[in-house]
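With one protein chain removed, the remaining protein chains of the complex are shown where they sit.
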Amino acid sequence: MIDHILTLLIFFPALAAMLGFVVTKDSMRAYGIAVSFIEFVLSLWLWYAYDPMVSGMQFMESMPLIPAFGINYLLGVDGISLFIIILSTFFTMIGIASLTEKRHLKNLIITLLFLEMTMVGVFAALDAIVFYVFWELSLVPMLYIIGAWGGPLRIYASIKFFLYTFTGSLIMLVGMLFMAYFYNQATGMWSFSILEWYRLILPENFQLWLFAAFFIGFAIKVPMFPFHTWLPYAHGQAPTIGSVILAAILLKMGTYAFVRFSLPMFPDASVYFMFPIAIIAIIMIIYTAMVAYAQEDIKQVVAYSSVSHMGVIILGTFALNVEGVSGSVFLMLAHGVVSGALFLLVGVIYDRRHTKMMSEFGGIASVMPRYATIFGIMMMASVGLPLTINFVGEFLSLLGFYKQSHMITLTAGVAIIVGAIYMLSAYKKMFFGTVTNEANRNLKDVNRTELLGLIPLVIVAIWLGVYPKPVLGPINNSVESIIQLMHDKAQSPEAKERIPNLSDSSKIISMQEAH
Amino acid sequence: MEITLTHYLVLSSILFAIGLIGIMRRKNLLMLFFATEILLNATNIGFAAISHYIGDLSGQMFAFFIIAIAASEVAIGLGLLIVWYKRTGKIDLDQMNSMRG
Amino acid sequence: MELYLYIALFAPLVGSLFSALFGMSPKTNITGYIASGLLFTSFLSSLVLLNYVLGGHTVHVELMTWMATGDLYIPFGFVVDQVSVVMMMVVTIVSTVVHVYSVGYMDHDKGFNRFFSWLSAFVFSMMVLVMSDNFAGLFIGWEGVGLCSWGLIGFWYHKESATWAANEAFIMNRIADLGMLIGIFMIYWNVGSLQYDVVFAEIGNLPLVITTWIGIFLFIGAMGKSAQFPLHTWLADAMEGPTPVSALIHAATMVTAGVYLVVRANPIYDLIPNVGIFIASLGAFVALFAASMALVNRDMKRIIAYSTLSQLGYMFVAAGLGAYWVALFHLMAHAFFKALLFLGAGNVMHAMHDELDPFKMGGLRKVMKGTFIMMTLASVALAGIYPFAGFFSKDLILEVGFVEHHYIIYTVLLLTAGLTAFYSFRLVALIFHGEERYKLFGIHPHEAYKFMLVAMSPLLVLAIIAGSFKMTYYQLVTNLLPSTVYHVHNEVTFWIMTIGTQLFVISAILFAYKKYSNWNSVPDGTSKMENSFGYKLLWNQYYIPKFYEEVFSKPYLELSKIAWKQIDLKIVDATVDMIANAIYKTGENTRDIQNGNLSTMLRWMVFGLVVLLALAVAFTVGYNAVSA
Partner (left out) sequence: MFEAIAFYLFAVLTIVMFTITVMTSQALYAITAMAAGMIFISAFFFILGADFLGAIQIIVYTGAVMALYAFGMMFFDTTRNVVEKKVNPQIVFVLGVLAAVMVVAIFVAPIISDNIQALYPIDPTIGNSQAVGMVLFTKYLVPFELAAVMLLVAMIGGIIMAGKKMDKSLTLMAEEEIGMMDDSYRAEEGGH
């Protein structure tokens, strides 16, 4: 069973979703929680069985799909994808457990389970086509969630979300096809296996074009400035569960893909585009933080803060050294936990008051002290306070990029200031002061269902902030092998210089020979 | 004065153009069918001529199949035409716009 | 000894978590007792550790790994050495006193439990800050105290001014923290480690320019926490918090973290005397600058806050001039008498029902004898009168300035010493002497609880006798810090300086008494002095808060709104929508082609055929032309 754990992880929720159609409406919630819990336990088992000392792919599965073109059903996890998979299953579980939605609950849970399949699939896929299929499939449940359970502008928001990201991924698909073509030209064989592609050393000008093609697909997903405008609409209109999954997992697909595709496949292009991308990252960090500060809707604050944090992730990714990339991968998890929790928290207040405008609130802290406390913890985590999960990621990301450029890091470091500004002022508007709005006077504090979702997130946010080693260790090993691969593949002298050589640090194991 | 393949092809083109003018100009469905017959025949001439000048029977084969198709087309087309006429009493193209997008 | 270390470190955390458990329930005195008890435990452990360190040992433990990736390795490592043990003593003594005091002070507050949770959490962060054996751990504590400071300044969160001040403090500290973070990055990439011992051993091998930058960036961090100009405005506003908080955080411990950082990083600053001069100059400037603002202020707590700021300036002068042990000594002495002063002010506030204007008090010595004695003695210590603690530490700084031949700094500090004495006794005179002006406002003051006064007494004792520890202290810390002795060699000069300073200070005190001890009216803003330019300038804190408001806060908000409404919605998003709309409109406009009319479709078909044929012809012609 452990040999096929990834297949099981991917298709178990889908199968359960199919069976979910015959489950009665009343027991659907319990069914959903049970299924997502089993899935989560499975993913924990994956972690347990994962050998942290091996840097390469583990639990690899292969089955030919279209042998003529080298398209295989190829799965595997390494330290980078392992935890994002766990994060996906974790958040699906948390999301279903804390669902407060009343309308078409059954359909919603089935949709969520399908979404879980696509998310796990994206992070486990090692074949470009399989990856692409799951990548695109993930749009469908999300489109459905926003479009069916969303706010008043849901149709516009969902179509914008779908078309925007879809356009990007089509360009990415073209890039993939070209990559396969180049592989065919170089070796005479067809292959869509990412691991095979890693071995291919492309001339720099090819790399630049392919990098650009992949970049657009990923950048829209992340979303990077100036492709970010779908996000506020999607978050603004999506139901709580949609925002949670979108922020926690779906956005991570973009940054994950950068680490999985762009970096190891195009090391020279990565170095070539390092500074332009860093500039974009800085714009994302500062500009969207400012936009977040100007928002009147608490959910939009969190939405824009996501973009701002994604900027730090991008910066860490393009630091192209172990510290930075490990930090960015860790920050993906951290941001998933924190922004997911923040969206859940916004959902809590929205359920009570059916508004998200900050001007409607004020002084909530005295009415809902538990809520204020949890929100405060998560806000501080989002601001990047040490000993919370975000700090580890942000610290490492910025630390990594400092090696590449002092000035850019200094500018990007403004993130910790502007982040504090919008978060604290939003928190002040919501929670501090006296209760002025009568409607807020008798709000109920967070109930047990909501705590069920929030408490684990708080625990994770602090646990991984204090003791990130169990996660950071495997990430570090896999990132080291990627960085070493990049260094070995790099051709231009600048790239050789910018990407550190780790080969003296012995423990590198070739990507292909693991398992 | 040798008659070459080109002569035939030009003739075929002229007839084809006449057919095109017909299908564009005609609003009466029946008349439209006539024009399509002209188109088919124009190509038939071309096929037969090429067959002759290259010395290959394939051209004639194609012409056969075209004739077969023309026959079926007439059968089905007229059937539809009659159904339509019985329903509406008209066979004017301008009135058949239920496929409007 | 490790056990004592962990007890000293984690006892406050346990107290904090325990109080947090009751954070949302109504007041339970038990939280206050438990938290105070645990703090006292922490103090006792620190005492044991002090004893151990006095024996010439140090304790260094590594609890566990925190971050490890690539070459980076950051453990949770804690060290108790000569410097940190002094800080631990200061922190635990003051915080124990403040905890016990708070049990009385916060007696009637709804957020009693929450208060102790925050306060103990602060002590924990502070302990992490001083005990960490690496810069990252220091940064944890650094941010941790910032967080607790935020929570405690904004403790009365229903007050707009309090929450505003809390956010201001946090954000300003963040600005400085960025500098510190960059300093840490520089250290890591140049040294390869963040452990103090490794860094200090390697720092000499670095190019001087890099060391300089490291020193500058670390000092930027210190400037924020210690509220040095231009990041000083938050400290005065932070007085919105409960008074014990001001005593503990904004006088004794957190604000001195910057000094501690410079002292701790002395091997770095030793290499870059130019930065040291800058630090000293800035310190001298801030000392005078803050003292000048304290002269006219009419808010009791703000006056003490400015005095704190001023004393921090003194400390930075000492630290900047390389007299690290002197800086640390003044830090310690200052912690005692300043905390005492604040707690006394807290008593007065309680008595006066949160009235802060000393002009509305007067004659309180009759009803608040204990507080009167304590505050007076604390002020004497602050003024630096022999044989109180301030004399030994503050005069030493003056001597340092003199011995190091920075006469301008010396003069400024001397002047500031006079100002300090003046405004301190202005406050004492206005509060405790003269007519009982409070009667105008119908207030019936009363002395604080007995146990609060008892709790304050250790601080009083220390404020009086701390100077006598000087030699023990000196021998202790110079194991780690440069052991330069600052002494004016010429006997005559020394005595002239010492006695001169004392006379100057005493005359300033007498002047203050003379001017204010018989004050009989509440100023209403009409007197000539209150309308003079100088007074207004000082009253408005040199218009700096206003300047920040106008130049940074408001434009930032405006710019943010523009970024959202103009750029994001009208440019970025509109561009995307424009592309989408263009496609949509194209479809809409060409929809007429699909009018369902077969005839039209046939025409389009023929048109397409013609186009394709034309293309075929054109390409063929073109191709032939190229190949020919």
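In order of appearance the chains are A, B and C, and numbering begins at 1 in each one.
Please note the rule applied: a contact is a pair of C-beta atoms (placed from the backbone, for glycine too) under 8 Å apart; a residue touches a chain by one contact, two chains touch by 3 or more.
Since the model is a prediction, treat every value here as computed from it, not as a measurement.
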{"item": "Shown chains that the omitted chain touches within the full complex", "value": "B, C"}
{"item": "Residues in chain B touching the chain absent from view", "value": "1-3, 6-11, 13-22, 24-28, 30-31, 33-35, 37-38, 41, 44-45, 48-49, 51-52, 54-58, 60-61, 63-65, 67-76, 78-83, 85-87, 91-92, 94"}
{"item": "Contact set of chain C toward the excluded chain (per top definition)", "value": "599, 603, 606-607, 609-610, 613-614, 616-617, 620"}
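Keep in mind that, in the parts below, only the chains that are shown with their structure count from here on.
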{"item": "Between chain A and chain C, centroid-to-centroid distance (C-alpha), Å", "value": "36"}
{"item": "Contact footprint of chain C on chain B as seen in their complex", "value": "20, 23-24, 26-27, 32, 93-94, 96-101"}
{"item": "Of all residues in chain A, those that touch chain C in their complex", "value": "160, 163-164, 225-226, 228-230, 287, 290-291, 293-295, 321-323, 326-327, 363, 365-366, 369-370, 373, 380, 385-387, 391-392, 395-396, 398-399, 402-403, 406, 409-410, 413-414, 416-417, 420-421, 424-425, 428, 431-434, 466-469, 472-473, 475-476, 479-480"}
{"item": "Chain C residues within the chain A interface of the complex", "value": "23-24, 64-72, 136, 139-140, 143-144, 147, 150, 154, 157-158, 160, 163-164, 167, 170-171, 174-175, 177-178, 181-182, 184-186, 188-189, 556-557, 559-561, 563-565, 567-568, 572-573, 575-576, 580"}
